[in-house]
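Every protein chain except one is present and positioned as in the full complex.
What follows is subunit A.
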Amino acid sequence: MTRTHPMPEDFRAEARRWLSGVAAHRGPQGQEWGSGDDSVAVFENWTEDEERARTEHIRAWERTRYDQGWGALGWPGEYGGRDLPAHYEQLYRAEEAAFDVPRRTEVFPVTQQLVAPAIRVWGTEEQKRRWLRPMLRTDELACQLFSETEAGSDLAAVRTRAVRDADGDGWVLRGHKVWTSGARVATWGVAVCRTDPDMPKHAGITVFLVRMDAPGVTVRPIRQMTGGSSFNEVYLDDVRVPDADRLGPVGEGWRVTLTVLAAERLDSGTLGLDNADRALDLARHLPRPLTGGEQQQAGDLFVRTLVQRLIGLRVTAALVAGREPGAEASVGKLYATATMRATTDLVQQLLGPRLAADTGEWGTFAWTEHLLGAPGYSIAGGSDEIQRNILAERVLGLPKEPKQTEEGAR
């Protein structure tokens, strides 16, 4: 190694010291059982004003982190970082979990962990200068304009068109994107577009960063099965995008997209753990003894939370040791979505009618938000079925589905 990094233990101690100065400790259990916020929403349901207010609150914290050297840990100094290996971010997060800091909504990790690294890989020097600092500091947030109604798991089937404008120094985008979180607060949308319909499916795609306040961009909330709205559909009606905002070469957009998707899959290690812990607390505090069967179910959910954390630690340990993590790095999301279902099942069993009708009691009917929200994570960010394909083909090395002779097959 050409440079020395702080020892992990020293780093964690330093993080603790810094956090103690800027944030309050969480209580031993976060809060007393039976009081405080009992929300277990998987997807927040905010009005636009609420979403803006929450975003500003989180943004203030992220700016503090960034400005005081605890933000872009893995990034070079020129982007305000410390150039530390990737796992220092996890070490920091482990310490931060003990402090009362704003919980980041999805658009923040999308900006910092998915979009910014893709810009680092694919952006021009000018783009990196222009975009990375504001994104890492969250002055400018970025959302994903990926899925379309006809391009979900088969993302390469996107039909949003980008064509050169008349004078040739820009592009005109037209299409309809769906399932975008954070569209109302983002400065940029990362749009996966088709620039050449005559090329085979995975060629002919190009990625652009679209200003979300550009003329022709319309954001409409999607009401999801929880009853609330956390996602949006985004209409692009002849939106002009300068060529300077194209990310990566023309026709190479699929590879740019894969860079983002790969980061997304690895970013799901702690998914659902908060609510699983909360369900176990419910089992502890339920005002009646659990039956043997219920104890089995609770014991099993505990085991799942333990294993999910252990899988995360194994990934960290591999990174700390400078090794490439193995299969453990890829099984996390599938494991997590099953844990979310198991959480629902335990709570259903423990609450009985109080989950079906609101008695006004603390920490009971609120679980309907989890019950109705959890299925979303088996679909978003690569469905459970796509995760299985990835495990089977990329980790286990099983043969791919035979290609259809007709063009357009994967």
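Annotations
Basically, contacts are C-beta pairs under 8 Å (C-beta built on N, C-alpha and C of every residue); 3 or more make two chains touch, one makes a residue touch a chain; residues count from 1.
In this section, contacts and distances are computed from a predicted model.
Per the UniProt record, the absent chain's protein name among "Acyl-CoA dehydrogenase", "UxaA family hydrolase", "Nitrate reductase-like protein NarX" or "Cell division transport system permease protein" is "Acyl-CoA dehydrogenase". Here the missing chain is touched by one residue of A:84, A:334 or A:372, and it is A:334.
When you scan A:196, A:277 or A:345 for touch with the missing chain, the hit is A:277.
Considering the full assembly, A:285 is the residue among A:57, A:129 or A:285 that touches the omitted chain.
Residue-wise, the contact with the chain that is not shown comes from A:321, picked out of A:7, A:166, A:321 or A:357.
Of the residues in subunit A, those that touch the hidden partner chain are 28-29, 90-91, 94, 97-98, 270, 273, 277, 280, 283-300, 302-303, 306-307, 309-314, 316-318, 320-321, 323, 327-328, 331, 334-335, 385, 387-389, 391-393, 395-402.
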